[in-house]
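Note that this complex is displayed minus one protein chain, with the remaining chains in position.
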């Protein structure tokens, strides 16, 4: 199967890192193509960022229409997810969504651990959106972080192990989601120090996307009612041209 | 006060109609400016439409930055709302949000009535997003509608009165929201035939936006961290330029 | 418009303070009349107090029937609110209710801050009654307080700033309600030290009551079925006399 | 044990009927004293009625203070319940509360059946207040009823059997609450025609009140802080006099 | 009445202790018979234990079929409860279920206190199963415990008093459940040091089981459809033999 992985921001070095992680998680027969958002922002940290990342993500999907069997939105917060599901005609899954569902299947209640409390409101929003708040044992977040996001996983690894253990021992978590883009790849590094399954969003999304392909009999995708879409460039305009 | 009313689609005739409705609801001292989305779609009916309408709505807000004391997103589904609240530095309210909160203050449980069941998923989404599902007595929606949206309020007025009454008598609604853009302006026409308050989203949003101006002491707006935003044209790029 | 503000207790000095606060928040054209409960208790702190304050509040409303366009129940806990909405024929809003709805419109999740944990059960009750628990980021309450309520806002101002900041930084609150009668008027004093909107219940209620007048087309008020009401004095007995 | 049963309205014939029902449900050692509210309304049908019934109910409790081991508030909607629990120093239970908890213990999900949809909003309120909405399989209510409440149980018995069966067969109810004062005593009459337990609020309250006496070790009751209470007559004033 | 009390584990000394506690709580006319599970485990601490305890509990019920008027499942977590209710034809109540419902009737929100956080996931599960999470003010649990369960109540009594007080003062609990088998009997010992009702599951279950007998008119029990049940021994096989 062909799996399109969309980095919702425009930073190609991040896209390359996501591509490597996705390929590492994929089955032999899965061909991973990873793309950056064709426009938008180099980094997504606020609600406004998340908003503009939505159509940028959808544009990436529209641009490759027909060339993939499933797609992943590789950005916590799942920008553009509901619209992508509506239009894609193939399974589309976000990495937050994937982490939540995988964690539910691996344990009765899951903790959400991240390096900074600044991400909590966004995780609360997306958790509520997916309707899984009752399965969440709680958040354990580190203090404000002003350094280089690319180094935070290494710099705060010991703190994160502590937070994972608190989540298990004090909150009763039976699986833990390591949340936040900069923590991608950390799970196997610290797994031996945490007594429950550690879930990485990208890995979960790759495995679940593979599972969803062919899970349900095909049905017709909902093409948008043809209309003139302005301001978003070619791929989305073509999608709406009918 | 200066109130910016944003029609999240690009159809100026709809904007003119919304402007008239907003002016009819506004206090004497309120100056209403209504604008169309600077780009996007002429009509918003699906989740994908709603997604692209988000940045288009935010662009309209950014374009007039500094020229208004509050803003209204005059599109059911409230596209771009959370981002707009984050960035605007002044109150921003969506017409779904306004209708839900106004209805809550006017009655213990509210019904949602619209002309077609096709809108129900979107209303369910936005109701859940605002966390008010427990205040909703239920939906009463008409059958599929394939005609001219501009005429549906008139053509289905009798049906809508019936649905409102069912909502009151069978579901226990103590206020009813007439939901869906094409029903704007219908509330005063049929109010005498319905025994509870009928809420119109645009009217509610105007009144509540006026109320929110000055309600809380001013605090600094959160300007976005400066970054290069591409693909959305001038107003949003400037907003992100810092 | 004429706005009746009811202090649900019988202490006229408190009524005078509420009246001043309400007038400070009201628009130029709003005529504020503030009244004490015609009977009941000088101070409301327990569930039993709250219970007896309900008919006392309703009696104040009944006594002035026809002389106001909207009314405010200026007592946290909103005693008598649902009955008042049922009977008044004009909008009635409680200050807890107003604070919750205003805070929702100003931020995605709101914190509730007060000077003493002793008030938490009552706030939990009224929050649940209004169905908005999922919008609340959490409570931050000071320790037991045995001093003069009239001085607590001043004495605990620094503590309250700390609690507000904890609510924002640790709980992710995007608006904060300063809850409890004795904190009325504190919001503008400490607002500059808190990075999100601070909501005062009385101010919120005045602004929202003004908004609700005329928001929905008039409908007939529900007069009570005529019956002999005993034990509550003239205004309520007349209301029930039909 | 001595059980005080309070009819929250002032109609002694209703009190007599409740007394008989309570005595029929009580154990041999239980002495039932039934009293009417000392003031208030002859019939309770609206939210305002319910409000004034609260202090009237509390006054009846205060008047007999020290003469009972537990008390029942024999009025659907449980007026004054939370205040009564706070002050009584002995168990107090409402008939709605009792019906909900008993039904939960008798079946996984319970239906609520009544003779008229007009009562639904009140039942929804009290169900939500007790936090048991997720255990309720749904409401099945008859149409508007304009006749003599004293005859409705008989006149609508066949309809009520049908509604009970619909609740079981279509909603999956495993216990059914016959709700509404006028249906007291109907359960044994129609029980053989309904395949699940039928719960009567007064019977449930008597049995559960007996159970609660001595269930937990005694603890000090919370006497109200002494204050001058005006407007409610002797028993409540004395209660507050300290 | 005849009350069957089932210890879901196979340890007769525990059964004897439960029997004594149940007899201490029962009314004079109640004949308590306590039995151990006829097979299964000597101690129940995990989800797998709880699972095998379910049919073992049901077998005890089946074995004495016809010899009791109500039954209690005296094991936190209520193993086999829903099946037992389905088949018994008489009221069956679990001690978790009983504690939750009793606590709800004794206070608006209840705390759950136990000696070790290890039990929290199981209590969360059973609390959610009974749908009463919104009535729970929170958990206060001691640290890991590796000693003799038979001594923990004595060894940690002071800690448990502290946890109860924190539940009341910081979480707003108005009743507290002392949860976990090894704490049975502790409530009267520490009650004078805690300002709200302390609920013991076994005592609550005995009192509520007595209350449920005769509460609703009898209805036919659901006998299982006759089938060959293998692997569970005589009592369950006979139950299924029809």
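All chains are identified by letter, namely A, B, C, D and E, in their written order; residue positions are counted from 1 within each chain.
Keep in mind that, in the parts below, contacts are C-beta pairs under 8 Å (C-beta built on N, C-alpha and C of every residue); 3 or more make two chains touch, one makes a residue touch a chain.
In this text the structure is predicted, and so the values were computed from the model without any measurement.
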| item | value |
| --- | --- |
| Chains shown that the absent chain touches, full complex | A, B, D, E |
| Of A:35, A:118, A:152 or A:198, the one touching the omitted chain in the full complex | A:198 |
| Residue of A:34, A:75, A:93 or A:141 in touch with the missing chain, whole complex considered | A:93 |
| Identified contact with the non-displayed chain, of E:16, E:48, E:144 or E:241 | E:48 |
| Where the missing chain touches subunit A, by residue | 25, 27, 82, 85, 91, 93, 97, 101-102, 104-108, 130-132, 134-135, 175, 187-188, 191-192, 194-200, 203-204, 207-208, 210-212, 214-220 |
| Where the unshown chain meets subunit E, residue by residue | 10, 38-43, 45-52, 54-56, 58-59, 80, 82-83, 85-87, 125, 128-129, 131, 222, 224-225, 227-233, 236, 239-240 |
| Residues from subunit B at the interface with the omitted partner, ascending | 117, 120-121, 124-125, 128, 133, 144 |
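Convention: only the chains that are shown with their structure count from here on.
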| item | value |
| --- | --- |
| Lowest number of touching-chain links that must be crossed from subunit A to subunit C | 1 |
| Co-neighbours of subunit C and subunit B - touch as defined | A, D |
| Chain at the geometric heart of the assembly (C-alpha centres) | C |
| Subunit C-subunit E separation of Cα centroids, rounded to whole Å | 43 |
| Where subunit A and subunit B are represented by their mean Cα positions, the distance between them in whole Å | 30 |
| Residues of subunit D whose C-beta touches two or more other chains | 82, 85, 125, 128, 131 |
| Chain-level touch network, classified as line, ring, star, complete or other | other |
